[in-house]
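Below is one structure; the comments refer to it alone.
Incomplete set of chains, arranged as in the complex.
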């Protein structure tokens, strides 16, 4: 999710986006497969700060230039580093609180998902206000339990509320991949749409919302968040539990075994669910 | 939703209803497209009072004689008036609290929706205990954000709990129309049924429930409401926020622009989502 080019941090790859800063919809486009690491978190902090400071910006759209990956899970070798980047916005070394900051922002955020969104990638998507996925190609997953840890960036809070107890447990205990249609049925995403319609649908919706008066939009967000966005302390607790889990000898052993099998590489993670299942047999 | 005739206030248009006051299922039939205004609210207050006073009445069924409209959003030119009618039942000038009163009543309420239910019309439907819609023709929408205000009659409370955060935000921020099938997938309604089966399905269900002992039915309602019906103060707050929003210069300007384009007329509201989208370009 590095900005594709320095001067085009918000650059939507369409006519509207290219009109510059007067545009009320800004897109952010991840260039390639990348773990949630310090660079991505730094970019996200910068994006949110700049967009919030510009009253003309009302809607953010996130998508990826890599058709196979939206955003991957955290880089387990750089947890301390990416957490420190998050602290630059929220004062706390936790991406759970950074993601929650986005959910609570006056900005309306929309995720347009064509590829894989797992772990913190799924949690980023869950932090966005709206999320639409390509029916044919989008894949969602929470691999944490497969390495002995638990989702630490808000996934537990969102999934339990969106899907209910049994489906949230299934998703997080199975560490399986879920296609877009099943993700829609489970409430993980708003809707799965045909890939060829997805971009236009999201663009049209983003511009429609951006034209409505800010007052009603902000009130709706605030009131819905008061009901359906978990308190800061619950995000913080999940973040702490992930940190404790990741430092445990059992998780460290699993991380190493997984890294040997290609964990955190583009190719091996095409089938991360399979990698984790094999890991259990080590 | 005026009573079709004075002496037939509860009159179901079927054999059961015509058997008179000994019938435990009462239907209420809206005659034609009408905004949620003082007349409709007065009728609703009267209906609830009479039905609650009659121990033989156990189930209320609401439907519309107009195939295109169930109940429309509030009449934005008569907010003070319809609110005063609501106060006659609950003591508070708010239809949010009137609708919540129905949800908390010992009466089981069922909405049978063949046409449009938007804004307060959707909120009335959400206040009913059960709601079934014609797959081919029913349409749901929350147009409030399109005019700069927020849903004030309980929609935020119900939708956030029924759909979860992302879909509730989508529905209320997009101000789009939603067909019955998508409304079912999002949990807005219990189920979308073929139009030609809908009436029999609802009638049969209403009479089945009405024959069960009151004790179990009331306990189930009370216990479910304790979990899933938001507190009075949250309905009141949303109602106040709608009132404040509607008095703002921005919303007043939008209301006027919308009225010029046919807002609150039967024909223009056939495509209200389109009207609001065009409005944004004014």
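By written order: A and B. Residues from 1 in each chain.
Throughout what follows, contacts are C-beta pairs under 8 Å (C-beta built on N, C-alpha and C of every residue); 3 or more make two chains touch, one makes a residue touch a chain.
Small disclaimer: the values here were computed from a predicted structure and weren't measured.
S.K.: Count every copy of the one sequence in the whole complex, not only the 2 placed here.
M.R.: 3
Everything that follows uses one rule, which is that only the chains that are shown with their structure count from here on.
S.K.: Using mean C-alpha positions as chain centres, tell me how far chain A is from chain B in Å, no decimals.
M.R.: A distance of 36 Å separates the two centres.
S.K.: In the complex formed with chain B, which residues of chain A make contact?
M.R.: The touching residues are 103, 108, 128-131, 158, 161-162, 184, 187, 189-190, 205, 208-209, 211-213, 215-217, 219-221, 223-229.
S.K.: Touching chain A in the complex: which residues of chain B?
M.R.: 144-151, 156-157, 159-161, 163-170, 172-176, 185, 230, 234, 237-238, 241, 245, 248, 250-251, 254, 277, 280-281
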